[in-house]
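Every protein chain but one is kept in place in this view of the complex.
The first chain written gets the first letter, and so on, giving A and B; residue counts start at 1 in each chain.
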Amino acid sequence: MNEPLELSRVLAIIAPMLAIQLVLAVIALALCAKAEQTRGPKWMWILIILFLNVVGPIAFFIAGRRNEA
Amino acid sequence: MTALLQVKGLAKSFGAVHAVKGLDFAIEEGRCVALLGPNGAGKTTTIRMITGLLKPTEGQLRFSGTGSSGDERRLIGYLPQSPAFYNWMTGFEYAVYAGRLCGLPAKAARERAKELMALVGLSGAAERRIGGYSGGMKQRLGLAQALMHRPKLLVMDEPVSALDPLGRREVLELLRELKRETTMLFSTHVLHDAEELCDDVIIIRDGQIALQGRVAAIRAEHRSPVIELRLERDAASERWLQSCETHFGDAAGEPAGAGLIQAIHVQDGSVRFTVREVDAARQLLLERLAKDRIKLTRLEVGHSSLEDLFMKVVTA
């Protein structure tokens, strides 16, 4: 087995997780910007998405959009 | 004329509340029928029972020409008061979806949807998401989706009540065109809409039919002469107006007037007398006005409108 702490190895392991987090945040931001109506102010959701890792985008997907039924 | 829909003893209770208490009526093919009544009379409940969204507590609905499938929903197109769609769909997609649910093949549904979106004036907005539609556009999309399967009976609940004057005009014009092709039943609390569009009217109050029939026949049958007086707005005239009911109410102390005046309706500065015989009543009123030295500005002789009848029926 390789040395666990070798930088390139750490990056290779972590990169997919970071990528997923990034994708989730980007989709959530795009939807938030496009949404006609959000539950609560838009800027609040943008902050939540940006600063709450993973949980922020999920919260937006579940509860943030109004009038999308 | 065959009855497209025969309703017998239709009733609905919600717990102890009897919303609809036994309606009997028939809708003949090719006619436009208004279900007219004040708010809370049971119009929406009745409409929902006809569309199958509510199960009647009692009574029967018999559709003619149900065909072999036995599903009367095939015969009906329904437009609720404020229709809700899927906001993420485009108007065109929704119309196609509605058609496909009624069994149209994909290609036929697309063609029909195109045709109807043009008819209701939504061609330009067909590819836009429904979430961005205005109230009037939603109502028109509601009509398009209700007509996809060429229903025999178009059922609408207060189709224009929630719209602004412009949207209202548009939808009424559309209904006037559709009337030529389909049998229609719609509920409304606005007499004017019913009168403008319909052949038949069913007036309901407290879940019961108060009056029903052809609009023309009702108008002729319940037409009685009316004399309307308008007075100067000085104190003496106002007083006279206020005491009108006691003067003429039961024609007290006026043997000649007994039964001559049937109803009195006072409203700011004027009074309407529904009378049995115009000449005698006019004579009586003029004499009285002269005697009391009241300043008359206008006297008009006419006939009671459906509006008067409607008010009488629903407030009785």
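Convention: contacts are C-beta pairs under 8 Å (C-beta built on N, C-alpha and C of every residue); 3 or more make two chains touch, one makes a residue touch a chain.
Here, contacts and distances are computed from a predicted model.
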Per UniProt, the name of the complex member that is left out, chosen from "Probable succinyl-CoA:3-ketoacid coenzyme A transferase subunit B", "ABC transporter permease subunit", "Metapyrocatechase" or "Short-subunit dehydrogenase": "ABC transporter permease subunit"
Residue among B:His18, B:Arg73, B:Arg110 or B:Lys179 that touches the chain left out of view: B:Arg73
Sole residue of A:Met17, A:Ala33 or A:Leu47 that reaches the chain not shown, by the stated touch rule: A:Met17
Chain A residues that touch the omitted chain in the full complex: 4-5, 13-14, 16-17, 20-21, 23-24, 27-28, 31, 54, 57-58, 61-62, 68-69
Positions on chain B contacted by the hidden chain, ascending: 48, 51-55, 69, 71, 73-74, 76, 78, 80, 82-86, 88, 97-98, 100-103, 142, 145, 149
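Everything below uses one rule, namely that only the chains that are shown with their structure count from here on.
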Distance between the centres, which are taken as Cα means, of chain B and chain A, whole angstrom: 53
